[in-house]
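See below for the structure under consideration.
All protein chains but one are shown in place.
Entry: subunit A
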Amino acid sequence: MTILAIDNLKGGYSEVDILNGIDLSLSEGEILTVAGTNGAGKSTLAKAIVGLLPRVSGAVRIGGRDILGLPAEDRIGLGIGYVPQVANIFPSLSILENLQVVQGVKDHKARIAELFALFPLLGERRRTRAGSLSGGERQQLAFARALMPRPRLMILDEPTAALSPARVADVFSLIARLPSLGVTVLMVEQRARQALAISDRGCILDGGKVALEGAATTLLADERAAELYLGRGRTEG
């Protein structure tokens, strides 16, 4: 069943369009990687879906409903979770307070307990200020917070950006677990090969349009994709 459908999505931050007519769909339980070169529009696409892009046109449908006219705050109620690229936690609040900021969650305390069970390290350090966490721990917290309202779809904007190579694999293994929690994933990622390795499908943006799309394994084996976008046999760390 299609959970997210994007039709002819255009838009940008000022007069110039960064997205130039994107068509994309995502089925429930899938992990989709959106890759592409710098400036291709990957993060802009993520922002457009969650309602943080000032100027957009086209259609973004969640479960068949067009949400493009809704402000960001109303889209969350429809089951979208968003993990921004780097500054994705509230550093002066404790780990617990970062989760408590998310309101309107049914059985709030029980949900926090569930997430601490899922992320034991966060539970152990619940009173620690989030600003003192390492990059990998911050990313765990950002995921936990986005999971608080039990989203059906999570938009991840470069979840491994600014992480040490040792932590990258941890974050990808965390993302790979999300479908088992009932969460569909659209992940924008620079480390395209590693991201595709845990994805069902992938799409590559170029100049604000979808240049290539298909099964992750097909894209990984695609000569043109490897040549132009993924780096031929490059080992990413």
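Odds and ends about this structure:
FYI, a contact is a pair of C-beta atoms (placed from the backbone, for glycine too) under 8 Å apart; a residue touches a chain by one contact, two chains touch by 3 or more; residues count from 1.
The rule we apply is simple: contacts and distances are computed from a predicted model.
Of the names listed as "Branched-chain amino acid ABC transporter permease", "PilN domain-containing protein", "Carbon-monoxide dehydrogenase small subunit" or "Rieske (2Fe-2S) protein", the one that matches the UniProt record for the absent chain is "Branched-chain amino acid ABC transporter permease". Checked against the hidden chain, the listed residues A:A5, A:A59 or A:L93 yield one contact partner: A:L93.
Remark: the omitted chain is touched by one listed residue; of A:R145, A:R167 or A:R191 this is A:R145. Of the options A:L45, A:I76, A:V183 or A:L196, the residue whose C-beta touches the omitted chain is A:I76.
Of the listed residues A:V101, A:A117 or A:A221, the one in contact with the hidden chain in the full complex is A:V101. Along subunit A, the points of touch with the absent chain fall at residues 50-52, 71-77, 82-84, 87-94, 97, 100-104, 129, 142, 145-146, 148-149.
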